[in-house]
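Take this structure, written in structure tokens, and hold onto it; I'll ask about it next.
Heads up, one of the protein chains got dropped from this complex, but the rest are sitting where they should.
Lettered A and B in written order, each chain numbered from 1.
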Amino acid sequence: MTFIDNYPKSAKIAKANFLVAFIALAIGGLFGLIQALHRTGWARNIISSAEYYTMLTGHGVLLALVFTTFFIAGLFVWGVTRSLDREPENMAFSWSWFWIMLIGTLMATVAILGGFVEGSSIRAAVLYTFYPPMQAHPLFYIGAALLIIGSWMAGADWFRSYLAWRKEHPDERIPLQTYMTLFTMLMWYVCTVGVALEVVVLLIPWSLGWVNQIDPLLPRTLFWYFGHAVVYFWLLPAYFVWYSILPKLSGGRLFSDSMARIVFIIFLILSTPVGYHHQYADPGITVGFKFYAMATTLLLLLPSLLTLFTVVASMEHGAKQRGGKGYFAWLGKLPWGEPAFAGCALAGIMFAAGGFSGIINAAMNINILVHNTIWVPGHFHLTVGTAVALTFMAISYWLVPQLTGRKLKNKTLALIQPYLWFLGMTLMSNAMHRGGLAGIPRRTAEPNYSQFDFEAVFGTISEIKWQIAIGGILLTVSLVFFLWVIFNSWFRGERADKPVDDFIPAALSGPEHAPKILDNIKLWVLLAIALVLIAYSVPLAEMVMDGLFSPGAPTIPV
Amino acid sequence: MDSNDKKAENESNSETSPSDEKIRELSLEEFNPHGTLALTLLYFVLLLVLWFFMYFVEFAGHGPSILS
Partner (left out) sequence: MHIHRFERFWIGVSLVAIAIFIATVVIGFSVYDLRVIGAEKTVDPQNLQETKFADPGVRKAEPGSEVDYEVYVMSRQFMFNPGTAEPITVPTDAKIRFHITSPDVLHGFEVVGTNLNTMVIPGQVATFTTRFDTPKTYGLLCNEYCGAAHHVMEGRLKVVSKSQFNEKQLVQ
């Protein structure tokens, strides 16, 4: 008996979400390869440089917004169902959020891909940050709004399950996986208010032509109100995997359940009032608020450093149970030959590296050194592009068998895949970081200029380029391996009663050691709202006071 | 929820190779994460060294910069 036998309805909806996620990953990954080849000049004939931006919009939206959101929804359906031991309260509701998200995704995707059709008026080459006054087709904004609304309903679905469970278990602690799901979604509600206001109040009326000018700074600020917390919306599900599944895959148990809860609380409270750290280089935001954002951002290092300790300690516990010894020798006893474990662990290592470049990004004045250079994609391909994406891929090797009742096929390929991703990303990302220090810009189809040349600070420009191109190729090969293994197992895997060992042992220090106040949802939400008000009420009021749409810039369709 | 008999059932038919097998059970009291502390402290040192290098050599050491 595995998940699909115990909870067939949940398995079905989780699979539907995963299917959409993997298709988005496939298309987005292909775009990534073409970008890497185009930028470096290895192949500039696949698309034109004007189409590059349509493709880059597709890459950002399909990977950072669609792949992540659908995978997370599938993962949370699985986690809430198994940890509460109950299927969703009302399947019609569950399927309705799935379809709303999917329809929104399709609308936005059509708007983006329209850019490849010559003469099409349906276009959306605005990148996944869609800063006005560049304007996309209304389909793009309406689709984005539907994706968000669907995700809100998904969150409501999990709260519903929780409340129903609570009625039957008035005195029990919230099971950890449900706890992590609820706190992630609470953070998501707090932060998506910003982008929802931006899209619904400002951008949709403007793209439909009801108003004909727009103040660029206000929507940009609302976007970044959402834009940092969204990275934690991607990351926390990876933490969910690292806290609740990785210890088991290592052969051990979670070191501390309370620490996991504390970490999620800190993320709920601090994730949103830090958005200005994406605007350190913006005119129109005072230095004082930039400083406040920096202090809160750097404080957010704490939960990640705590996670580092707890997760590594849980792995060490596993290794020591398997006979590991010493300060470092135990690392060799970890199951590096198991694809799910190896992928999560390699993702964690890359995250540690991404943490360093993130500190540089976060630190107000040094940020100017790397702002909008290719350093930044170098950073987030380590974080969302590996810590999150590789964890999701790796854990799929363990989840998809439970959801389909079929064993994993092509185990060797599955094992090579995370190592290949790691290698490809090492090449691509280190080169992007160094390219950024040389001043090479991000989001640029042809970073070659006629009036000057770049000088590399470390290495040479031509070596940086080939590392990006080769890295991109290896990543794409790794992605093909992943898709092959997953779909082959999904549709042709051998049926088994117990396709994987899906038992998750209790934490070493369990919820009995965690103070009750950690489960006080209301308290933490109120604190989160208070900090957001401190950070945003004054600047937003100032931007709104001179008129919602002014100082108004004319519309520039792209 | 997970129960002990589920666990027993699990261990009997999980497909792990012999070298992967658990050879002892370590309780909370018996387990001290020495290795973790060593690794995290190494990471701390690495972060600080890289940080000071980036900040004072790469950034502050190379002008021109935005001044007051």
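In this section, a residue touches a chain if its C-beta (ideal position, glycine included) is under 8 Å from a C-beta of that chain, and two chains touch if they have at least 3 such contacts.
Bear in mind that the values here come from a model prediction, so they are computed numbers and not experimental data.
Within the set A:205, A:441 or A:505, the residue that contacts the chain not displayed is A:441. From the options A:305, A:423, A:496 or A:540, the residue with contact to the unseen chain in the full assembly is A:305. Think of the hidden chain as still there; on chain B it touches residues 28, 32-34, 36-37, 40-41, 44, 47-48, 51-52, 55, 59-60, 62-68. Where chain A meets the chain that is not shown, the touching residues are 49-50, 53, 125, 127, 131, 133-134, 213, 215-217, 220, 255-256, 258-259, 279-287, 290, 294-295, 298-299, 301-302, 305-306, 309-310, 313, 359, 363-369, 371-373, 438-439, 441-447, 449-455, 509, 513-515, 546, 550-554, 556, 558.
As a convention for this text, only the chains that are shown with their structure count from here on.
Chain A and chain B have Cα centroids lying 21 Å from one another. Across the complex, chain B is touched by residues 83, 85, 175, 251-252, 255, 305, 308-309, 312-313, 316-317, 319-323, 326-328, 330-331, 335, 338, 352, 355-356, 359-360, 363, 365-366, 368-369, 437, 457, 498, 501-506, 508-509 of chain A.
On the chain B side of its complex with chain A, the touching residues are 1-2, 6-7, 10, 13-16, 20-28, 31, 33-36, 38-40, 43, 46-47, 50-51, 54-55, 58-59, 65-66.
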